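A single protein chain has been removed from this complex, and every other one stays in its place.
Let's turn to chain A:
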Amino acid sequence: MSKNHEFYWRRFHSLLGIIPVGLFLLVHFSINFTATQGVEAYNNAAGMMELIPHWLLLIVEWVVIYIPLLFHGLYGVYIAFTATNNVQRFGTFRNWMFVLQRFTGIFLVVFIAWHIFQTRIQKALGAEVNFDMMAEIVANPLMLAFYIVGILAATFHLSNGIWSFLVSWGITQSPKSQKVATYVTMVFFVVFSVAFVAAILAFV
């Protein structure tokens, strides 16, 4: 990191978490949710991606997903490891959120790397992305558990990330607005967790 640019890197990290990473996550989850409507609905939704020309899809994937995700993930790991967690001494709600944001972040780096290997890289190697691919993966109970924890970590990290985004950019200043933002983002967390755990269970 060049000198005296840390502020901009941190703000960029905060922004990328919402746009595009957070938005992509919602699109991704929405497509997964079609699995609750049956095999055909999911295959149709996943097949939509095939309609995009391959070269364009690759550009969009790199610009909208891989590069922002890689930056957010790697810089996030750096942020997480410069903290000295102290929930034992300060067991307040916000301090727990602080620690959970970092734990889920580290876990997500591992989970997403594995998830990309198991799906996107397999597709690049010739596998077809469809309902059966996911059904085979989650047929293993350990994998299913790993995916459920991954989904919960992702919905939490995004929900709480929206809360800190609102503070970091100076939108929620008063303690009251920050409290309301906590309620709204936690409702968001619960709703999305239920919906997307239901989506993964549709593959079982």
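Convention: a contact is a pair of C-beta atoms (placed from the backbone, for glycine too) under 8 Å apart; a residue touches a chain by one contact, two chains touch by 3 or more; residues count from 1.
The criterion applied here is as follows: contacts and distances are computed from a predicted model.
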Identity of the absent chain, which is to be given by its UniProt protein name, from "succinate dehydrogenase", "Na+/H+ antiporter subunit E", "Deoxyribose-phosphate aldolase" or "Peptide/nickel transport system permease protein": "succinate dehydrogenase"
Residue among A:53, A:126, A:141 or A:170 touching the omitted chain: A:170
Which residue of A:18, A:41 or A:79 touches the chain not shown here: A:79
Sites on chain A contacted by the missing partner chain, in the whole complex: 3-8, 10-11, 79, 82-86, 88-90, 92, 94-95, 97-99, 163-164, 167-175, 178
